[in-house]
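Omission of a single protein chain aside, the complex is shown with its protein chains in their original locations.
Coming up: chain A.
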Amino acid sequence: MVFITQVSLWIIPLFIMFVLLVGTWKRVPSYELFVEGGKEGVKMAFSLLPFLVGMIVAISIFRASGALEAIIGLISPVLLFLGVPPEIVPLALIKPISGSAALGVTTELIATHGPDSFIGRLASTMQGSTDTTLYILTVYFGAVGIRKMGYALKVGLLADLVAIIAAIVIVTLVFA
């Protein structure tokens, strides 16, 4: 498990070095391309802003009123028996539906429980390890006019479930 935390530490700097080495070797204008790509990053951050405001405010209302705590209290015996932290349930439910909404939930969990808490690490891992099934289904099938989806939705949602379970098991093993 030490290996996995080491990989986490090394992978980004090594990747940056690799990209810059290949870029220089291939004689592409690295710095100019960097600036060009970076402009998209500004756009992306601003386009995320309304999603985050909307979702974080709604969850904050839900939490501040005490309603979230009440629901978690209701279902936590079952979840704790299964080894699932109840706080993660809202994220697991919203993740297959909307990516930016899930990002809002993840952010709220990290803000409330701290990024280095078990919940914070689990939410971070879950956010990165599954994608939004319903969004992809709608966009890809919608764009080419597929009406009969067959077993596509079943496959997507089941795969999400497996990924969520995998995230819980892995985070428990690595960080506990």
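Just so it is clear, a residue touches a chain if its C-beta (ideal position, glycine included) is under 8 Å from a C-beta of that chain, and two chains touch if they have at least 3 such contacts; residues count from 1.
Quick note on the criterion: contacts and distances are computed from a predicted model.
**Student:** Out of "Spore maturation protein A", "ABC transporter permease", "histidine kinase" or "Acyl carrier protein", which one is the UniProt protein name for the chain not included here?
**Tutor:** Going by its UniProt entry, the chain not pictured is "Spore maturation protein A".
**Student:** Where does chain A touch the missing chain, residue by residue?
**Tutor:** 3-9, 11-12, 15-16, 18-20, 22-23, 25-26, 28, 30, 33-42, 44-46, 48-49, 52-68, 70, 93-94, 96-98, 101, 103-104, 106-108, 110-111, 114-116, 120-121, 124-134, 136-137, 139-141, 143-152, 154-156, 158-160, 162-163, 166-167, 170-171, 174-175
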